[in-house]
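Note that one protein chain of the assembly has been removed; the remaining protein chains are unaltered in position.
Moving on to chain A:
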Amino acid sequence: MSEMSPTATPERAAGLPAQSPPVDPAETAAAAAKSDAPGRLSWWRGDGGEGAKRNLGLLATLVVLVVIGILTRPDLYGNASWVWGNTLTILKLASVVGVVTVGMTFVIIGGGIDLSVGAIVALAGVWSTTVATQSYGAGGMIFSALTVGLAVGLVNGLLISYGRLVPFIATLAMLVAARGLAAEISDKQTQVSTNATINGIASTELLGIPLLVYILAAVVVAGWVLLNRTTFGRRTVAVGGNPEAARLAGINVRRHTLLLYALSGLCCGIAAIMLTAQATSAQAAMANLYELDAIAAAIIGGTLLSGGRGTIIGSLLGVVIFSTITNLFAINNVSIEAQNMVKGGIIVAAVLVQQVQFRSLTQFLGRNRATTT
């Protein structure tokens, strides 16, 4: 996001810097961007352990969901091989949205939003399954999906960072345009993938674990390393936390924003291949509302919608929780409507918890300052 960011700046300007007047915001961002000293990094790495605590909370939620499953369907949960298979199924169903969510987490931490992810998955999927692309085989299909995802992400990034469009508007426009182009390319037909290698991605297992789960794991690990162990990650947090400070600290905010959307697009390209393999086909309406699933997962995972804070592990847990709820409702034959209401409730609860924590943190800091000065 540019320095004119409408969402990130007011929050931060009125928030953290104001609570700790001795620390100059620019200095903080500079420290975040340049220093490798562990002591000075603690603030960006997750609010002094609060991220870890939140992840424990998410894990506890997962355990509760599993317990509900055990109580409601003891017949199924009594069968060990079913339980193992079910766990893998939950992860498999989480894998596509999970990959998209990793990209989304970066964008949101960086102070932006990407509403076009579902449409990018559809466009990349449809493009890679057209007759012409399929004739190049699995390699051509994977290459085109990744290229299309990356290209659309770059267009988003250019519009936002250099065109100075608000991310919400730019990616909303892309949502509409990419689905339109996908419908055009596919002639509104479901494009069946006849490539055995691609389709095999969904049913291949290594050491009893589906390939899709390995792909998700690889993307999550790469995302974690990128966010927590590289300059790129530090800059992402700095840019999302306070773009103006990041700019003063010498970070090329525009270029960085561009890269964040490109990264999100690339994740969508990967997801497109995974989803095409699962459905053995692609169509313009595929990956419907994945943008909302990804944003919801990132937020219940503790990513601050105004930017500057978030963890990859939290986002992963968010996706798995949603996937587990879907599974729980399926095995109990409960309607999709009820499931959506519960999901909505969980999102509200997660954000409420976030706000309460934020408020108590503010009060705590305020009190602290009052006693020390």
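The definition used in the following text is that a residue touches a chain if its C-beta (ideal position, glycine included) is under 8 Å from a C-beta of that chain, and two chains touch if they have at least 3 such contacts; residues count from 1.
Convention: contacts and distances are computed from a predicted model.
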Name the chain not shown, per its UniProt record: "Fe-S cluster assembly ATPase SufC", "Ribose transport system substrate-binding protein", "Alkaline phosphatase" or "Methylmalonyl Co-A mutase-associated GTPase MeaB"?
-> "Ribose transport system substrate-binding protein"
Based on the whole complex, identify which of A:W82, A:F168, A:Y214 or A:F232 touches the chain you can't see.
-> A:W82
Please pick, from A:M104, A:V117, A:V152 or A:I347, the residue that touches the omitted chain in the full complex.
-> A:V152
Of A:A80, A:V131 or A:L207, which residue touches the hidden chain?
-> A:V131
The missing chain sits against chain A at residues 76, 79, 82, 85-86, 89, 92-93, 127, 130-133, 135-136, 140, 143-144, 147-148, 150-152, 155, 179, 181-192, 199, 202-203, 275, 278-288, 326-327, 330-333, 335-337
